[in-house]
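Moving on, here comes subunit A:
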Amino acid sequence: MAKIPYLGTALTNLFRKPVTIDFPAGEAPKAQPNYRGRIAFDGTKCINCGMCERVCAPSCMTRVAKPLEGGEPGDQEITFTFDMTSCTFCGMCADFCAKKAITLTDDYMMTGTQPEDFLVVGKVIKKAPPKPKFTPEQLAAMKAAAEAKKKAAEAAKAAAEGK
Partner candidate 1 sequence: MENFPILAIMTLFMGAFINSLVGRRSHKARVAVVFTTMAISLLLVVSMVPAVMFRGEIITYWMGGWAPEAGWAYGIGLEVDALSLFFGLIVTIAVMVSGTYSFTYMKRDDSQVNFYTLFLMLAGSVLGLVLSGDLFNIFVMVEIMTFTAVALTAFRNDTEGALEGAFKYLVVGSLGSVSILTGTILIYGCLHTLNLAQIADLAIHTRNPVMVVAFGFLFVGFCTKAFMFPFQPLAADAHAVAPASISMMISGVLTKCGVYGMIRLVYVLFQNIGQTHVQYLVTGMGCLTMFICVTMAFNQHNFKRLLAFHSISQVGYVITAIGLGTAVGLGAGLYHAINHTLFKGLLFLVAGAVQHQTGTLDLDELGGLSKKMPKTTLLFLIGAASISGIPPFNGFASKWMIYQSIFSKAVNTGNIFFLLVCIVALLTSVLTLASFVKVAQSVFFGQCAVLCRDAEECEKGMRIPMWVLAILCVVLGLFPDQFGELFLKPAAGAAMGADVYAAAMLSGKAVTSMPAIYGYIGTWSPIVWIVLLLIVTAGMTIFSVSAPIRKPEALGEGEVEDEHVLPENAKYEPFFSGEESVHSHVTGSDLFWGFKENWKKYFSFWHDWHSGIVNDYELYGVVFLAAALIYCILFI
Partner candidate 2 sequence: MTFNYFVSFFFIVLGLFCIITRHNLFKVVIGMSVVDYGTNLLIVSIGASNKGTAPIYAAGEIVPGTWFVDPIPQALTLTSIVIGACITAMALSLVIKIYSKYGTLDTREIRRLHG
Partner candidate 3 sequence: MIGFIQSVLNILLLPGLAFTLIASILLAGIDRVLVARMQRRVGPPVLQPLYDVLKCLGKETIVPRKANEKVFLLAPAVGLISVLVTAMFLPIGNVSAIRTNADMIVILYLLTLASVTLIVGSAASGSPFAGVGLSREMVAMISYELPLVMVMLTVGFVCGNGLATFSLAKIGAYQAANGPLLLNPVLWPAAIALLFVIPCEVGQQPFDIDEAETEICEGVLAEYSGKPLAQFKMMHNVKMYVMSGLFCALFLNIQTGFFLADILIYCVSCVLVTFVSMSVPHAVTARFRVEQVFKFYWTVVTGCAALSLILVWIGL
């Protein structure tokens, strides 16, 4: 009989401490340093440019814009929902996000029974662009007045030269 492989190690293992981590009883060990886990979305930084949606391969995020009820008429409240069950955690969205609003945390414990457990929802309040001081009519009127003034000035200059 050839030397039985691993017999020595098996018998010595009996007396060594098992290497198992006591997870379900104890708490889960931390993941490696920059582990790409669950997405964290910071609504304040996001400028709703849509780069993340365009660059996401499984298109796991959806953006819904609704007028903000409290604010001025132009305000929008955009809800970002990242569906963790269809995300590949490639981190492209985090890289392409100009404002670094999306970061991938190292939380890997993503188990759940309903689909809602896997949705990461973030809200972005997008102010309406500042209203121009003048309304378009006023602008037109001001432009006309400027035009008229410029013509009067030229006429006066021509008259002066003519003299």
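Keep in mind that, in the parts below, a contact is a pair of C-beta atoms (placed from the backbone, for glycine too) under 8 Å apart; a residue touches a chain by one contact, two chains touch by 3 or more; residues count from 1.
Behind the choice of candidates: all candidates are chains of the complex that A comes from, given by their letters.
Keep in mind it's a predicted model, so treat the numbers as computed, not measured.
Candidate 3 is the one, among 1, 2 or 3, that touches subunit A in this complex. Partner candidate 3 is touched in their complex by these residues of subunit A: 1, 4-7, 10-11, 13-14, 16-20, 22.
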